[in-house]
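A protein chain is absent from this complex, but the other protein chains hold their places.
Labels A, B and C are assigned to the chains in the order they are written; within every chain, residues are numbered from 1.
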Amino acid sequence: MINKVVSGADEAISDIENGNTLMLGGFGLCGIPENCITALVKKGVKDLTCISNNAGVDDFGIGLMLQKRQVKKMISSYVGENAEFERQLLSGELEVELIPQGTLATRCMASGYGMPAIFTPAGVGTEVAEGKEVRNFNGKDYLMEYAFDADFAIVKAWKGDTAGNLIFRSTSRNFNPVMAMAGKITIAEVEELVEAGELDPDHIHTPGVFVHRIFQGANYEKRIEQRTVRTKN
Amino acid sequence: MINKVVSGADEAISDIENGNTLMLGGFGLCGIPENCITALVKKGVKDLTCISNNAGVDDFGIGLMLQKRQVKKMISSYVGENAEFERQLLSGELEVELIPQGTLATRCMASGYGMPAIFTPAGVGTEVAEGKEVRNFNGKDYLMEYAFDADFAIVKAWKGDTAGNLIFRSTSRNFNPVMAMAGKITIAEVEELVEAGELDPDHIHTPGVFVHRIFQGANYEKRIEQRTVRTKN
Amino acid sequence: MLDKDGIAKRIAREIKDGFYVNLGIGIPTLVANYIPAGINVELQSENGLLGMGPFPFEGEEDADLINAGKQTITTLPGSSIFDSALSFGMIRSQKIDLTILGAMEVSENGDIANWKIPGKMVKGMGGAMDLVASAKNIIVAMQHVNKAGESKLLPKCTLPLTGVNCIKKIVTELAVLDVLPGGGFKLIERAPGVSVDYIRQATTGKLFADDDVPEMIFD
Partner (left out) sequence: MLDKDGIAKRIAREIKDGFYVNLGIGIPTLVANYIPAGINVELQSENGLLGMGPFPFEGEEDADLINAGKQTITTLPGSSIFDSALSFGMIRSQKIDLTILGAMEVSENGDIANWKIPGKMVKGMGGAMDLVASAKNIIVAMQHVNKAGESKLLPKCTLPLTGVNCIKKIVTELAVLDVLPGGGFKLIERAPGVSVDYIRQATTGKLFADDDVPEMIFD
């Protein structure tokens, strides 16, 4: 068993440098690497390119890094409600590349699967297609999109073991497994870190081979963005 | 919940016709759809193209269909030890297309993921590359390989539910999940069929949306091809 | 003239037994409330869930269980969870039978614009471009005219496109319309009390209407 355990978020992100490209897991505020984001804010690393489906909210998630002007460029599918994000975007301080959500997920997957490019119909005939190769298969047009090339992938799982194996819980899985496969260095923070052998090999979503560093995070807030409920009759 | 349950193998394969292309899950004799193979032999359907990593042995797995001359063409990565297979191949009765195992798996996956083609370095510079488009990305050559187009995918899982969700056990998973995603019609036989709601949604390997028909198989032999053991000291 | 729930109710009648359906944000979300009894469907949420259930009871919200609109939800018996790549994989491979989404504009050849207004803050296309490029069957739920009173059914979209040649059917507060394969909107049903002329005036794109277009039926 190859041990991947590091002491915590600070050690895990210690070699992330100004100008690096990071993938950050999560959908909205669900399944985001809260501990690593806190550590990145503390470290103050700058000029980052962040590949993440969303950009957090003003005071949580990637929004915390935006507040500190640490992000040079966001690559996302939807940037939601975030006043500071909007201000930086309109003032030209922040560069934003918006790409279809499935394209985002599949470009991550392509990287983890060692496929340099993939074909998707998403965006054909729209401004997303500008400058891209269009190719027809069986009468349908597809865009060729390239695998992402990220220095680090930072993901959050529910459980993990010392060998780096990860299990996600419910829809907090989202982009985390595909990003976990795609980083040159992959950092995983987990709610519960167990010994190798305690996870059922059949239940593992991300095999440890993809994970370079793992630690048990602390103080998860797991904020809810849209609390919707029904009342019992 | 959309119910996918059929009465058994005979009903599940009833509309498979002469000349159809079938994907059959399994690696060696591990995780093969034993009940459906028996039903296909009984039905006597002919001129089949079978996409399967291996071709069974003389008296088990796809070998049973070969004995009855039901297979026109095999698409496999390794055809192992099978005397009848060898006889038909050498006599020209059987057509065989050998492709790299990763290419086989990825062409299935591509189909399930709606990607018409993928790029792989496997086979570059070899006879596998003949007639195929070669493309260079970042200084490395890749072959473009097309998604498979199969009429039916026939897979075997450990547990399944009435909604078609599948869970595989240990290395009997192999090609089953990627083929399950790739059939125009996907048939799943399972060792244990349970009611929807009994499987943990986080443990499901193949979501039910990919599965059109499911039934609980019977009399699984699960033959071992190479029984290797060690003795206790 | 229908309210939003009326549009949702009418669209719900397009859902067939055994359908896997993806519902966009807004009016499409309401469709889930009107799926007829005896019709078994499973709702896909593209963040990674099949078999989406209703909102949780108060106090039972789970931060790890949300839909694509970031709302807290529940699972149902038969639900499955998967990652974002597989989610869009099943969308691209057309395993989702029907997509229902909102639009700012639809053109008479089935183009749709629903993600970007030049000069305004752009939030992103999310999964909409993947959905419209892949789905076999797409229904648009929208108001027939915009807030400025201008038709949203046009000869050609004026806003940046989300997808081309993809919309098959539109349900508005006024009408049900098919997008014809050769181009143009075919009026299929009128909202109760709404005349063909009224619909024609609200439709800038080419409109084909028979003499006796029936009123919508709701059950």
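What to note about this one:
As a working rule, a contact is a pair of C-beta atoms (placed from the backbone, for glycine too) under 8 Å apart; a residue touches a chain by one contact, two chains touch by 3 or more.
Small disclaimer: the values here were computed from a predicted structure and weren't measured.
Interchain touches from the omitted chain, evaluated on the whole complex, reach A, B. From the set B:Ile2, B:Leu29 or B:Ile214, the residue in touch with the chain omitted from the display is B:Leu29, counting the whole complex.
Counting the whole complex, the residues of chain B in touch with the unshown chain are 27-31, 53, 76-80, 86, 89-90, 98, 100-106, 108-109, 120-128, 158, 168-178, 205, 222-232.
For chain A, the residues touching the chain absent from view are 1-3, 111-115, 161-163, 165, 181, 195-197, 201-202, 204, 207-210.
Methods note: only the chains that are shown with their structure count from here on.
Ranked by the number of C-beta pairs in contact, the top chain pair here is A-C. Among the other chains, the CA centroid farthest from that of chain C is the one of B.
Rounded to whole angstrom, the centroid-to-centroid distance between chain A and chain C, based on C-alpha atoms, equals 29 Å.
Averaging C-alpha coordinates per chain places the centre of chain B 36 Å away from that of chain C. Chain A has residues 106, 120-121, 168-170, 173 in contact with two or more other chains. Within chain C, the positions touching two or more other chains are listed as 49, 75, 81-82, 85, 89, 91-92, 134.
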